[in-house]
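Take a look at the structure below.
The complex appears here without one of its protein chains, the remainder shown in place.
Showing chain A:
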Amino acid sequence: MVREIVSIHVGQCGNQIGRAFWKEALAEHASANVDGVFDDCMSTFFRNVDNRTNRNVAIGDGRQPIYDLKARAILIDMETGPVSETNRGELGELFDERQFVTGVSGAGNNWAHGNVIYGPEYNDELLEAVRRAAETCDSLQSFFLMHSLGGGTGSGLGTYLLTLLEDHFPDVYRFSTVVFPSEDDDVITSPYNSVLALSELTEHAHCVLPVDNASLANIVASWDSGPDLRPVGTGTSSGFDSMNSLVARLLTDLTASMRFAGDLNVDLNEITTNLVPFPRLHYLLSSVSPLPTRSSAEVFDGRTIPPAAAGFDGRPRRMAQMFSGAFSASNMLMRADPRFVAVVTSCDCNGTGHRLGWIRTFVGAYLMASHVCLPRELCRRSKFLACGLLVRGEVVVSDVNANIERLAAELDMVHWNPEGYKIGLCSVPPVGTTQSLLCLSNNCCIM
């Protein structure tokens, strides 16, 4: 009936994001679904299992009671820690044992270990887990992979899995949410790992949503008295939890328009169609506006639906702020500024902050794209190849159009795509707010 999404969490980072993601998803459906029935939009992420017979309950007319909710997810790690932490925690009952694929010794922060050694070794086990998840779906639409680029398991095994999925499920869309390492990263091998993983992502993913720890930390820092920023790898601190909830918010917003009703529905495959003009240029910069002040799971404690926290009321000025915010660097989940005025002189785009040299694998591709638009010397602002605006809440199409017209002068679209905006309207806002905007841009500043 509806389209399902199977989420695959690989490695420690992926599992931590996964935890935040499922919390967010549960909170969102709990607040949207007041009757407590298993409806169409829930079945995108969840299965309804009758625990007496251990069978899946069909959606039927969307009025079935919820027996036992299971997540459509696969948890993978080459050490048992993160997975069993999820299993022991409050989300444990969302998963059953057969959804776990674990090793014992870890990949040692080595991409090759994860990809070349563990990949073939766990090949059958991974495939079996994916098959089992896919078989419970009526019309599986996409896989969401969540992993880091710096580590060994996430980047190595994650990208191995990507090729595996491409071979066995060629028609199912593969979305990767990858976490770039921060610059003061403690993993020495992370540049190698990232380059190797990126080349795989460029070849085998349909769409990549990169985020980086530094930007997430900046956003979290703006919330409260400063997050506890311990080095990557140690992290179960509250800072990481908040950062993960931002990523979770990105994913729930991305899928909101396919789950809930709206004036202008956006299916996931529409995102790849519209935002990927050339097959290899599928890295989408994401920004959330207005920035969530707290994660939904905190706002929504399962009992009461709080009044709108952000106090948005649909007045034009607030609306304008929301749209402007989406294009400002502070809202980006990846450190890049789509409006930054930079004179690009060499292959290293030195205007967009301290980008590391290791992203060259796809820098080349993006430069080719900007060759198409303008001579590089003249490319003063970073070019938008395409831009998706997914709006949630009580926003009408004319608001969106008015704001696009207002902002169009500031944004530099590629000359062959001057109206490259994809609009989605979903009537269900995120928990605790009345409006929200997710902006996905395919932008040259991602270099």
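We take it that a contact is a pair of C-beta atoms (placed from the backbone, for glycine too) under 8 Å apart; a residue touches a chain by one contact, two chains touch by 3 or more; residues count from 1.
In this section, contacts and distances are computed from a predicted model.
Asks: Assuming one chain is omitted from the figure, identify its UniProt name from "Late endosomal/lysosomal adaptor and MAPK and MTOR activator 5", "Ubiquitin carboxyl-terminal hydrolase", "Tubulin delta chain" or "Large ribosomal subunit protein mL66".
Replies: "Tubulin delta chain"
Asks: Which residue from A:Ser155, A:Thr177, A:Ser194 or A:Asn274 sits in contact with the chain not drawn here?
Replies: A:Asn274
Asks: Residues on chain A that touch the omitted chain in the whole complex?
Replies: 1-3, 40, 138-141, 171-173, 261, 263-265, 267-270, 272-279, 372, 385-386, 394, 396-399, 401, 404-405, 408, 414-423, 425, 427
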